[in-house]
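A single protein chain has been omitted from the complex, and every remaining protein chain is retained in its original position.
Showing chain A:
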Amino acid sequence: MTESTDTTLITDDLAVTYTGNRTVDAVEGVSLEFSANRLTAIIGPSGCGKSTLLKSLNRLHEIQPNVEITGDVRLNGESIYDTDEPTPEVRRRIGYVPQKPTPLPLSIYENVAYGLRIHGDYGSTEELDERVESYLRKVNLWDEVKDRLDAPGAELSTGQIQRLCLARSLAVEPDVLLCDEVTSALDPISAETVEETLADLKDEYTIVMVTHSMDQARRLADDVVFLYLGDVVEANDAESFFTNPQTERTKAFVGGSDTAASGATGGNERDDHAAAAGTDDADGARTDPVRAER
């Protein structure tokens, strides 16, 4: 990653294990830095732990049963796991936008106002009105919905709903915004408007975005993390990542499609990984690709 004066979000040997019927190490000992006011794209093939990593950054995986986590995540130096702070306060500072555009079962206005209401974060009705408007403007949605703020959020188009979700997340004033493949469910035109919105937002917010689209990472990202089977293969600023990849696997992934990448890595490593999944895998001494490169 690039030198940054105020890194906001750090993971320290973060590992996430699903302990259901079958033990799966979804994320294995990841140490990363997400720099302030930059957009970091986490890329990698499907099922490589991208979403799991993202959700562990604001403890959202805790709403699922059978998840174990080791290591730590720190926001501005303070652990979000080893803390007395209630988890909702953590999630307030590190917001999350789901992959599937999901309106809350409320009006357009109330979707945005919801976060402000639950946190009691507004003085008067006028202030609430103003702030709802400002967040809708930030995501370039205000002009499209200003005449029907009382209509159900569910009646918007999917692209509009996704921007509504962004506005809703911004309304709680998070420091960090986690975006989980927020354009994957959208048609190309809606995806473009959401991308434009993200590009506007990254000046003000620290954004961590999961995507499986290499092109999207290229268009939007300042930094890129390449995750493969729960491990960080490479993490770098976007320009270096794409022009001068450091590992063979990155070269294959950047150069080709997702399938080419998994094909290039061969069957052996998959087997190794599967074998390791069954054993005690919490060795903190794992060589960390990020650190190794620095």
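By our rule, contacts are C-beta pairs under 8 Å (C-beta built on N, C-alpha and C of every residue); 3 or more make two chains touch, one makes a residue touch a chain; residues count from 1.
Criterion: contacts and distances are computed from a predicted model.
J.: Among "RSAM-partnered protein", "succinate dehydrogenase", "Binding-protein-dependent transport system inner membrane protein" or "Radical SAM/SPASM domain-containing protein", find the name that the UniProt record gives to the complex chain excluded from display.
T.: So the chain that does not appear here would be "Binding-protein-dependent transport system inner membrane protein", according to UniProt.
J.: Pick out which of A:F34, A:Y96, A:Y109 or A:F253 touches the chain that's been left out of the picture.
T.: A:Y96
J.: Using the touch definition from the top, which of A:T19, A:S46, A:Q64 or A:N244 touches the missing chain?
T.: Considering the complete complex, A:Q64 is the one touching the chain left out.
J.: Which one touches the absent chain: A:T11, A:S31 or A:S169?
T.: For the chain that is not drawn, the touching residue is A:S169.
J.: Return the single residue from A:G29, A:G71, A:G153 or A:P245 that touches the missing chain.
T.: In the complete complex, the chain left out is touched by residue A:G153.
J.: Going by the touch rule given at the top, which residues of chain A touch the chain that is not shown?
T.: On the chain A side, contact with the omitted chain comes from 58, 60, 63-65, 86, 88-93, 95-100, 102-107, 114-115, 118-119, 152-155, 165, 168-169, 172, 178.
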